[in-house]
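Sending over a structure as structure tokens; questions will come in a sec.
With one protein chain held back, the other chains of the complex are shown just where they sit.
Chain nomenclature is as follows: A and B, assigned in order of appearance, with residue numbering initiated at 1 for each chain independently.
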Amino acid sequence: MELLGHLADGFATSLSPLNLFIVLIGVTAGLFIGAMPGLGSVNGVAIVLPITFIVPPSSAIILLAAIYYGAMYGGAVSSILLGIPGASTAVATTFDGRPMAQQGKAGLALIAAACASFVGGTISVILFTLFAAPLADVALAFGPAEEFALVLLAFTTFVGLGGDDVLKTIIMICLGLALSTVGLDLISGQPRLIFFDQPGFYSGISFLVLAIGIYGIGEILYTIETQKTAPQVTPAKLTFTDLWYGIKEINKLWKTMSFGSIMGFFVGMLPAAGATPAALMAYGIAKLTSKKSDQFGKGAIEGVAAPETANNAASTGSLLPMLTLGIPGSPTTALLLGGMVMWGLVPGPMLFIEQPDFVWGLISSLYTANLAAVLVNLALIPLFVWALRMPFTVLCSIVFILCIVGGFAPSQKMHDVWLIVGFGVFGYILRKADYPMAPLVLALVLGPLMEKSFRQTLISEQGNVMAFVERPLSGAFIAISVVFFLLPMLKHFKRWFGRGTAATN
Amino acid sequence: MLTADRIIAASLMALSAYFMWHATALPIGWNGMTGGPGGGAFPFWLSAIMFVMAGAIILRSFGQARRDTGEPFFDQDTLRSVVLVVIALVVTVALMPWAGAYIALPLFLFWYLKVFGNHGWTLTMILTIATPTFLFFFFEVTLKILLPKGFTEPYFIPLYARFF
Partner (left out) sequence: MTNIFTRRIAMAAAASLALTAALPAAAENWKPQKPVEMVIMAGQGGGADRLARLFQSIIQKENLSSMPILPVNKGGGSGAEALRYLKDKQGDNHTIMATLNSYYTTPLRTDIGVNIEEFTPVARMALDTFVLWVNADSDIQTLDDYVAAVKASGGSWKMGGTGTGQEDSLVTAMLQDEFDIDVTYVPFKGGGDVAKNLVGGHIDSSVNNPSEALGFYQAGKLRPIAAFTPDRIEVFPDTPTMTELGHELVYSMQRSFVAPAGMAPEAVAYYTEMFEKLNASEEWQTYTQEKALMPDFLTGDDLQSYFLDERAKHADLLKTADGESS
């Protein structure tokens, strides 16, 4: 019961009036930053980090946790309202969130996302509290081979989902993976695929650039073309009854959500993986196991809840290797790590023993921040929904501006803005020709990790391909991937042969 | 529709061929000595698969010829709007490094709202002025992310002195 004592001490500080005020400010700021396409928790944490050296450390941690949570909730807002995932973790949320918004159910989708995030955050913080220290060893057992197997698993849970043209899906996956190799080849240290000798390609093609281009610019171009016949966004209304109804709907999804949270936490905890594969796997599994799987992709509430629980849980999980091993799993945790170093703390195995005050202060502020984030988010949903009622041209012009500025902000290169416009036009045309976009974007996110871990394994095993299957953990993951891959493929082939070679129109 | 499908597939084949050509700058084979594929292998073989698949789409389209609906790929009326918007975007982005975000972006807003969207003067002016102001305070002052200024840079020096 030492645990509870520590936690109580932590709460005593995090619940003081000053700290509660800080939590509210942090969560609100984080929410807005996260809701901007292109900006995410990393920007939020980056701006407040210097401030944290001025306020007392205990308040500083709380502010950081609040921004972190706020931005995670915010990511879903832009996925649902604009269809632009603000971070790679929120891609899966667009699959059903966007259709819901188009059907005028934006409010319900936002409520679902907020509640699901809360459930995911809460379950994972509890797991964190109970098992933080022993779980660090699990993370250590993950070498390159296991990383590869995990990415493969994330891929296959997703690939099976495509209801689209198989040939076109394969093309998009290959294109995404090929684009992910642009820049530097880590293994040989040589630059590769530097198109037209532009220095901007040295750093590769960032996920955000592709996502903003395709889902932002491309989507609006598509809408402009079709708007004369049918408006894409149905104005949404939201009342208290709706809110209550939404929360009740969410309640029915406890199975999806608890699975999503637990899996999200474990996947997020692995240093290399993080929240994106977690959200994808949760979506894929929810679709496979759902009774209404044909509704997925057309506005199923489960399709919003599953990835949102998982990505929030995973973001909490990703704090674990940062604190216990000193390894940041994401740019945001890297900044947090930098902050801790500034406070004179050494993240790593000794932190829990030497600095229990800090650790438990942080954990308790995660509870507070998560609760505050869901409340602030629910309170702001009417505002977000109201934004959707703007005339279409007004909304479009603002989204265009946000796409340009949001695309420039992360790396501050005009090169990226040009790429965004290019990807926008490219995405618009391909979308019209029924090429699926999600596989492209996800392949770009998972590609680098996949290639790197694959080649690292082969180098350390002297080219022995069997290494992936021989190692127990990675072997198990690969076996599950094969099952996931075959299940929907069987269905797919049946349909393919059954209907001849149709599917284009 | 079918013609467009073929043209797009052919362009994708060209794109993958271009990728493959780039990828051959690094070894694309399997090297037993250093353990596994070379640096060019991933982009090369993935592009090769893409090439083959796009080719398959073209082949398949011949089998579908008789089921072609004859529906045009682009709707002629709305295509004009799309092309206009794309041109406006390209002009805006091209202007940004030279004239700065605070000239290029308001110009775009003005064009989009007033000329393209046929909105009233009040709404246009409010948004054209409010958006850059918001961008300055949100991105530059709060997030400390500087947007391109171009030749307008000197005019911002007093603002920097005031807000930073």
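One rule holds in what follows: a contact is a pair of C-beta atoms (placed from the backbone, for glycine too) under 8 Å apart; a residue touches a chain by one contact, two chains touch by 3 or more.
Keep in mind that this is a model prediction, so the values were computed, not measured.
Peer 1: Please identify which residue in A:L7, A:I126, A:M414 or A:V469 touches the non-displayed chain.
Peer 2: Checking each option in A:L7, A:I126, A:M414 or A:V469, the one touching the absent chain turns out to be A:M414.
Peer 1: One chain is left out of this view; which of A:L3, A:L18 or A:L140 touches it in the full complex?
Peer 2: A:L140
Peer 1: Which residue, A:P57, A:G176, A:G204 or A:G424, contacts the hidden chain when the whole complex is considered?
Peer 2: A:G204
Peer 1: Which listed residue, A:G104, A:G338, A:P356 or A:G422, touches the chain dropped from view?
Peer 2: Residue touching the chain left out of view: A:G338.
Peer 1: Going by the contact rule already stated, which one of A:G104, A:P349 or A:G422 would touch the omitted chain in the full complex?
Peer 2: Answering carefully, the residue with contact to the hidden chain is A:P349.
Peer 1: On chain A, where is the contact patch with the chain that was removed from view?
Peer 2: Missing-chain contacts on chain A: residues 42, 49-50, 53-54, 139-144, 183-184, 186-191, 194, 198-204, 271-272, 321, 325-328, 330-331, 334-335, 337-338, 341-342, 344, 346-351, 411-412, 414-415, 418, 452, 456, 459-460, 462.
Peer 1: Spell out, residue by residue, where the missing chain touches chain B.
Peer 2: Per the touch rule, chain B residues meeting the hidden chain are 34-35, 97-98, 144-146, 148-151, 153-154, 156-157, 160-161, 164.
Convention: only the chains that are shown with their structure count from here on.
Peer 1: Compute the distance, rounded to whole Å, between the mean C-alpha positions of chain A and chain B.
Peer 2: Going by mean C-alpha positions, chain A sits 22 Å from chain B.
Peer 1: Tell me, which parts of chain A touch chain B in their complex?
Peer 2: 33, 39, 43, 46-47, 167-168, 170-171, 174-175, 177-178, 181-182, 185, 187-188, 190, 192-195, 217, 220-221, 224-228, 391, 393-394, 396-398, 400-401, 404-405, 408-409, 412, 414, 417-418, 421, 424-425, 428-430, 432-433, 435, 451, 454-455, 458-463, 501-502, 504-505
Peer 1: Would you tell me which residues of chain B are touching chain A in their complex?
Peer 2: Chain B reaches chain A through residues 1, 4-5, 8, 12, 15-16, 19, 22-23, 25-26, 30, 32, 34-40, 42-43, 46-47, 49-50, 53-54, 56-57, 60-61, 63-64, 67, 69, 73-75, 77-79, 81-82, 85-86, 89-90, 92-93, 96-97, 101, 105, 108-109, 112-113, 116-117, 119, 123, 127, 131, 135, 139, 142-148.
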